[in-house]
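One structure is given here, and the rest of the page talks about it.
Note that one protein chain is taken out, while the other chains of the complex remain in position.
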Amino acid sequence: MDLVQIFVDESFEHLQALEEALLELEDSPGNAELINTAFRAMHTIKGSAGMVGFDHVSYFTHHLETFFDRVRNGEFALTAAMSSLILECRDHIKSLIEQQSPPELMVQSEALLARLHQLAPVTQSAPATAPAKSTVSEADSLAGYWRIEMTPHTTTFTEGFDVLPVIRELQGLGESLVSYRWHAPDTPFNPLSCMLHFTLLLSCNVPRSSIDEAFMFVEGDWQIQIEKISVLEDARLGDLLVENGVVSTEQMEMMLDSKPRTGEVLRDKGIATDHQINQALQQQEFIRKQTQSQDAPQQTLKVPASKLDSLMNLVGELVIVQSAISQHAVETNDDKLKTIAEELAMLTAGVRDHTFDIRMLPIGSTFGRFRRLIRDLSVDLKKEVRLHTFGAETEMDKMVLERIGDPLVHLLRNSLDHGIEMPEVRAEKGKPREGSITLGAVHEDGQIKIVIKDDGGGLNTDRIRQKAIERGLINEHSQLNDDHIHQLIFEPGFSTAEKVSDVSGRGVGMDVVKTSIESLQGTIHISSHAGQGTQINIYLPLTLAIIDGLMVKVGDEHFILPLSAVEECVESPREYHRQGPRLIKHRGERISAARLREAFSITGEGPAIEQTIVTRIADERFGITVDEVVGQHQTVIKNLGKMYRQVRGLLGATILGNGNVALILDVADFYEQCKYQLAQSTLGANVNVKPH
Amino acid sequence: MSKTIMIVDDSMSMREMVALTLTDAGFSVVKANDGVDALSKLNGNRVHLIISDVNMPNMDGMTLLGKIKANPSYQFTPVLMLTTESREDLKQKGKELGAKAWMVKPFKPEMLISIVNKLI
């Protein structure tokens, strides 16, 4: 990858960070950390743009950098108008980089800068008030460390207590740095008194409760102060010396007037000893390390995606070869080969898992984009909406993440457009004027669950039902409960919006969303309560390329069902020759079931004892009847040839160890097919489930 | 060098339980049946922590605590009261006499170890 490409990629990341910081600043105005993020983003782009010859970008970002520096120094506060303008500038920078600064854009730069200078107050010689010491509340920030100050009681030692166990326990909690000083240096030394004061810096991922627990027996006797410090920028040596009580603020300010290096000056003037300065230097080092470890996720090695993809393919091939060897080892009953095959299986699994892990990205990286979307749309629609997110750290496969973006945009738009009511309407209903949309992700049962929830008006069940009848999706006599009716909005060509709006288009959408999710082997489910809101749950597999499957056999054909969908297998005598999907009793519940033999028109008769695999799709159970269950099988999905593209109910195929091909069943899609057939058959018709 | 802990309890099962927990955690253990036995076994030997019951024949835990704290060889030795008593006034008295911690039986082994580790 060449330097320019690296610069472009990196700049986009920084622009993203800038945007996120700006949007978050709307929620927490004046948050020093966020302002600093924005500043750093501009600062970095400015620097690297200069290096790769994007002089105009460098020039433009320089002004923004200065702007944020002034905000950071408390010269003026960031207003909403400024935020909007900066967002414009952000988009402008993106265009500048993408289009390599054509003259017309450069003209635009000047216009933007002129507006920026208008909004930002004229520079004053010096800020009137000293910049407030930046403190960020615990909840605001993950970055930071604990600063624990403790003065053991003077009688600590003579009371049979030692400071060592307590401090040892604290240090055992996480990365830490301890330093001491004499609590009251002027008091005459008494070897029996505890005359020390300790400062412990502790990594912030230690829970407060563990810290408190360490002080269990000394609370009340010791003076203890526990404070969470957010790491905003490099800790200054001077500040640390002041905090450590080595020098006073006044002394420090005096020093700062006379430029040279703080430590040296203080030492030379005899204000601080070497020991005190060294301790502060160590603290500085510790804090830097904490900051860096917070930044660590960004300091990553960049690899072109194509390299990852080919690695993935190779791993896929490796898995196939490995299972061929395992199968061969079992067939030949060669003990030595079996041992080797087992070892190979373990190693392959390791390689596979690590490769997947490399491809995993946190979903949070896309949240910023959605935040912006909601913000812009709510302005357009004159609605007041706040986007809440959770589970930003939830990781999913890169490819899944890339392909889930558009469906999510669509769903969010829908929530905003159709779900959330106008502020006045909400107020009338006794809801807060500001609507809320929640977007989040969690890992659940080996799947990823993405939730999109709004507190809007909810779905109009009657209208959907009526529409579905009009569209011929359901029969007037269909006995469907509300939940079933709600799912109808995912059917092709369904729209209930009273008028077509720019935002969510013409009701193409929900079915497209569903198709995209299904193409990712996912399922989608909507639940809604009139007047209270709507929740959409999307379940996605952790990864796409390799699945753990259950291999089954029908006649001579092998099929693989994704194991994530399988609940259990039950055995039953083939009761009667009824064709088509049927209802079976399972654990006191009636569930529909279909025979693969019929669905795929496999000739021949099934065995006397059939196996039915009970699967679960979203919240429903469905039985798939086969001849024989072969066992668990890990498999690489190969795309089906063009011929089979149109075959519904199949995900793809895989090559078995013995060279045969097995078809991988798309359980959710297969169920859809059968459900439709079943509905028809209960209405009298009796049609074979056949792929079309 | 492992640290030495004295256990004073008239109940053999409790004594052995505590002893087992502590030896498992790598401490050396000295056992005593009651206050009198404890004082005779201390007799100038170094222990790092004394864990004592309160209600015992011959000499109870409170009296023992007072005597330990009055002995220059042990005045700084931390004492942990391990007892079924949870009366506040007794705890208060124990604290005044110099007991470092008060733990109510029955105890969880890991809890005991965690407390011991906070003391020595």
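Which chain is which? They are A and B, in the order written, and residues in each are numbered from 1.
Here is the rule we use: contacts are C-beta pairs under 8 Å (C-beta built on N, C-alpha and C of every residue); 3 or more make two chains touch, one makes a residue touch a chain.
Everything below uses one rule, namely that contacts and distances are computed from a predicted model.
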Omitted chain, identified by the protein name its UniProt record gives, among "ABC-type metal ion transport system, permease component", "Sugar ABC transporter ATP-binding protein", "Fe-S cluster assembly ATPase SufC" or "STAS domain-containing protein": "STAS domain-containing protein"
Among A:T44, A:T158, A:Q327 or A:S572, the residue in touch with the chain that has been omitted: A:T158
Which residue of A:L196, A:M422 or A:V630 touches the chain not shown here: A:L196
Contact footprint on chain B, counting only the chain that is left out: 1, 46, 73, 76
Interface with the unshown chain - residue positions in chain A: 152, 156-158, 160, 162-164, 167-168, 171, 177-180, 189, 191-192, 194-196, 198-199, 275, 278-279
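Operating definition for what follows: only the chains that are shown with their structure count from here on.
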Interchain centroid distance [CA atoms averaged], chain A/chain B, Å: 52
Interface residues, chain B side, partner chain A - complex: 75-79, 98, 100-101, 115, 117-120
Chain A to chain B touching residues, read off their complex: 157-162, 165-166, 169, 214, 216-217
